[in-house]
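A protein chain is absent from this complex, but the other protein chains hold their places.
Which chain is which? They are A and B, in the order written, and residues in each are numbered from 1.
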Amino acid sequence: MRGLDQIFVWIGREVAGWAPAPAQPLVSAILIIAGIMAVFGTCFALTTIAERKILGRMQNRFGPNRVGPCGLFQPLADAVKMLTKEDIVPFSADKTLHFLAPLVMTTPIWLAFAVLPFGRNMSALDLDSGILFFFAIGSASELAVFMAGWSSQNKYSLVGAMRAIAQMISYEVPLVLSTVPVLMLAGSLSLNEIVAAQGTHTLGGLARWNVFTPWGLAGLLLFLIAATAESNRSPFDLPEGESEIIAGYLTEYSGFKYALFFLGEYLGLFAITGLAVTLFLGGWRAPFQWLEWVPSWLWFGGKFGVLIFLFIWVRATLPRLRLDQLLNFSWRFLAPLTLINLAVAAAWHWTGAWESAAAAPVRWVLCAALIALPAHWLGRALRGAVPPPRKYHYAE
Amino acid sequence: MLNEIAFLLCAALTLAGAVAAMTLRNLAHCALCAAGAFAGLAAIYLQLDAEFAGFAQLLVYVGAIAILILFTVLLTRGAEIQPGGPAASTSRGMGLGVGALVTACLIGAIMASPGLRGHAPQTVHAPVKRIGEQLMNQYVMPLEAIGLLLTAALLGAVIIALREPPKEPPAP
Partner (left out) sequence: MTTPLAHYLILAALLFGVGLAGALARRNAILVLVGLELMFNAANLNFIAFWRFGPRPEALTGLMFVLFSIAIGAAEAAIGLALVIAIYRHRRTAQVDRFDSLKG
C-alpha cells in the first residue's frame, strides 16, 4: 500500500506545488513544521489525559471522567485553566530571565523533532550528524532549568534547579554512551541510515531491529532509564517532586508559563521516545516482512505509543529515588554498564560469522552473559551489604 | 543575499553576547550571555559547512562549559558586587586599551590583504565518516593524547574541588 504509506509526503508536495516556484522551499518547510507541531501538540494533549487515566487505573481509581466522554475533554479544561490563571511574578525576581526561561525550555525541543524519521521519506532534515544535533539541542534545556531556578530568587527554586541540573548532566553520560553501539554498528550518525541498517530480515522473517540483539536490548533499557531521568520523570522526579521541595524550579511559575514548562517537559519526552524507537526498535520498519503493508508512520506511532505507556507504567509503579541514590545509580551503575555494552557490541560484531550456523544461540547467550554478569555485580556493589532477613515479632 | 543577512544576524548575536558577557555586573547574566555568544558561533560554524564542529560547539560549550561557569558562579556567591576604586579604573582602562590595540592590529592586517576579499569557493562536504576515518588514521596520536588529557583534567578537577575534611577551624 505505497499510497497510504506516502500520503503525507504526497500531500506536502501537492500543497507546496500550488505556491510560486521561488517560495516553494519555504512553503514546504512551513508545512512540515506545522504538521509536526499539530501532531505532537495533539499528542501532548492526549498524553496528559492518558497519563492521568492510566495512573488512576493502576492506583485502583478512575482518572478524570467528568469532562466529556470518559474525561476526554480534560485537556481542553486544563488549557482553559492554565490560560486564565493569573501570571504571578515575584517582586524580587529577575524579570527578563523569569520571562525567558520557559521560552528557552520549549523552543529547542521543537528543533529536535526535525531529525526524527517518522516514516519512509518522512524526516524533515536528513543531517549527516543527526544524532549529534539531537543531543546538542537537548543540552540547551539545562540552561533553561537554571534560568528558571535562579531568576525566581527563591531558595526552593534554586536548590531544585541545582538538583535538576546535576541530575541532567549525570544522566547525559549514559544516555549518549548507550547510543554509541548503535552508531558503531550502523556506521553512521544519520538517523535515516540507522533505520536503513535495521532493515534486513533474518530467517523466519524477523526484522533485524537492534533490540533483538543482546547489546541492543541492554542499550534500550539503559537508554530508557537515562531518558526517564533526563525528562525529570518519576522515579527520577526529585527536582519537581511536590512532596519534597514544593515544585522545585517551577515554584514561582503559574499560568501560561507553567503550561509552557509542562509542554517542554512532555515534548522532550516525546523526542527522546522517538529517538529510542529510531535507534533500537527499527524506526518505521515492520517487525515481520509480511507486515510491511501497514503504513510506516503507523508502525512508528505504534511503537511510540508502547514506549509512552511504558513510561507511564514506570511512573505509577516505582517510588522516587533520593538524590544521592540517583547520582550513585548514574555514575556507578549506568555509566560503567554503557561502556561494557560497547565492548559487548564489538564482540557481537566480531562473532558475526556465527550468524547462520547453529552457533547463533551460543552467540546470543555469550554476549548476553557478557553484559548481564557485570550488571549483576555492579548492582551488588551499588546496593552494598544485604541486610539480614527480617525477623517478625507477633503480638501474643 | 540571504547568506549575508544570516551571517550578519549571527555575528550581531555573537558580538552582543560577548560584549554583554564582559560588561554586565551580574555574574549569572554574564554567564548566560556568554552561552548566547557560543550559540551564535555555533550557527556561524553551521553556515561555514562545518556541521560536526557546530554541533560539537553546542554540545560542549553551551551544554557543558556554560553550565560549569554557572555552577561556579553559584558556588562562589558573595563575590558578585565589585567595589570600585582607583585600581579598578586603571586596570579597566588598560585592559580596554590593550584589547582595542590588538583588535586594531588584526583588523588592519585583514583589510590590508587583498587575497581575503575573494568569495564563492566550491561546495564543501565534511561527512562524519571522513572525520572518523581521519581521526583513526591520521590523527590517532592526537586522539589518544586528548583522551589522556581529558582523563587527567577530569581527575584533577575533581581532586582540586574536593572538599577536604575539616582539620582546623578556617582562618578568618
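Rule of thumb we're sticking to: a residue touches a chain if its C-beta (ideal position, glycine included) is under 8 Å from a C-beta of that chain, and two chains touch if they have at least 3 such contacts.
Being a predicted model, the structure only gives us computed values, none of them experimental.
The absent chain, not drawn in this view, touches the displayed chains B throughout the complex. In the full complex, subunit B contacts the hidden chain through residues 1, 3-4, 7, 11, 14-15, 18-19, 21-23, 27, 30-31, 34, 37-38, 41, 44-45, 48-50, 52-53, 56-57, 60-61, 64-65, 68-69, 71-73, 75-76, 78-79, 82, 87-88, 91-96, 98-100, 102-103, 106-107, 110-111, 113, 116-122, 124-126, 130-131, 134-135, 139, 142, 146, 149-150, 153-154, 156-158, 160-161, 163, 171.
Please note the rule applied: only the chains that are shown with their structure count from here on.
A straight line joining the Cα centres of subunit A and subunit B is 30 Å long.
Of all the residues in subunit B, the ones that touch subunit A in their complex are 28-29, 32, 35, 39, 42, 51-52, 55-56, 58-59, 62-64, 66-67, 70-71, 74, 127-129.
By the touch criterion stated above, subunit A contacts subunit B in their complex at residues 97, 127-129, 132-133, 135-137, 139-140, 142-143, 146-147, 150, 158, 162, 165, 169, 172, 187-189.
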